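Structure below; questions to follow.
Apart from one protein chain that is not included, each protein chain of the complex appears where it belongs.
Up next is chain A:
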Amino acid sequence: MSSQDIPEENLPAEQDDHGAHGAVTVADEKNPFADPGLPPHEHRMQDIDERAAKRSERTVAFLFTLSMLATVGFIASFVTIPVDESVYIFPLGHISALNFALGMTLGVSLFAIGAAAVHWARTLMSDVEIADERHPIEASPEVKAKVMADFRDGAKESALGRRKLIRTTMFGALALFPLSGVVLLRDLGPLPEDKLRHTLWAKGKLLVNMNTNEPLRPSDVAVGSLTFAKPEGLEEHDHDFQTEIAKAALMIVRIQPENIKDKRELEWSHEGIVAYSKICTHVGCPISLYEQQTHHVLCPCHQSTFDLSDGARVIFGPAGHALPQLRIGVNDEGYLEALGDFEEPVGPAFWERG
């Protein structure tokens, strides 16, 4: 016995060695807790009264018939009810008539089969309990000895242990060939390089209102409003629109300059108009809830909250760093423009972000 094994005396006593049918021991003076064996079978009504059995039979037959009718109903609904018809059903409200009819008929046709089978089993099939013997899962010592001997013979005949050259090269070959499969996966995607560091924003790019698709002027941005913007030139129909907007989406608010607490934020703003990345620095949800009194924005996914009047620092929630700010100005024609790309990567943090 290794020291790791619990000594036998700590294990409970081996269970009584009953036969499969549970040896019947009579309660005696010696052991009132002894196993009395399987209790005698109690008859059901259906076992002794043929009329009760007949009733059960009729119930089962009724359920099977109900199922048949429901299937007919399913087909009829499919054929007759238009796919776009809606119907008012209390308390569900206005719902698709076809979906409701198909669901109910299919449900009934299947449920009735199940109910019939279970009722049949419970009332008419024998409910006499039978005991079956269990056999140990592990093999007997003789079987084990035979298997070990066979294995030794086989291993010896293969000469794998003796012919080291074969063994070594075989392991080498088997270990190497899966590499081909791994290499094939290389073209699943490009290397990250600095893709996550750049967005479409660049010096001189106009800030285009996401809703009107018009370039924004400072006068379009009122105090207390929240405006979403995209870089000029990015259109919904572009094939890479989703990927580009996932990084470039912008959130623009106007704050009274004296209320802006962060010095750099003020420098990068224009007359109190500040532009921040809309993509949350936690795991990348677009932030969309703005509280105009406090200048807090809240990401609806995980409730990270940022203070837009204080460098968009995190004031609550799981985000790890502030939202990146885009430096903006006004061009000669009076439109808001970017003065460069974001200075740090937008969106969730990653290992190479630094």
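One rule holds in what follows: contacts are C-beta pairs under 8 Å (C-beta built on N, C-alpha and C of every residue); 3 or more make two chains touch, one makes a residue touch a chain; residues count from 1.
Note that contacts and distances are computed from a predicted model.
Peer 1: Out of "Cytochrome bc1 complex cytochrome b subunit", "ABC transporter ATP-binding protein", "Acyl-coenzyme A thioesterase PaaI, contains HGG motif" or "glycine dehydrogenase (aminomethyl-transferring)", flag the one the UniProt entry gives for the chain missing from this complex.
Peer 2: "Cytochrome bc1 complex cytochrome b subunit"
Peer 1: Can you say which of A:Glu129, A:Glu258 or A:Asp332 touches the chain missing from this structure?
Peer 2: Of these options, the touching residue for the absent chain is A:Glu129.
Peer 1: Who touches the missing chain here, A:Glu236, A:Glu267 or A:Glu343?
Peer 2: Of the candidates A:Glu236, A:Glu267 or A:Glu343, A:Glu236 is in touch with the missing chain.
Peer 1: Name, in rising order, the residues on chain A that touch the hidden chain in the full complex.
Peer 2: Spelled out for chain A, the touching residues are 3-7, 9-22, 27, 30-39, 78, 83-84, 89, 92, 95-96, 98-104, 106-118, 120-122, 125-134, 136-138, 185, 188-192, 195-196, 210, 228, 230, 236-237, 239, 241-243, 245-247, 249, 278-279, 282-286, 288-289, 300-304, 314, 316-321, 347-354.
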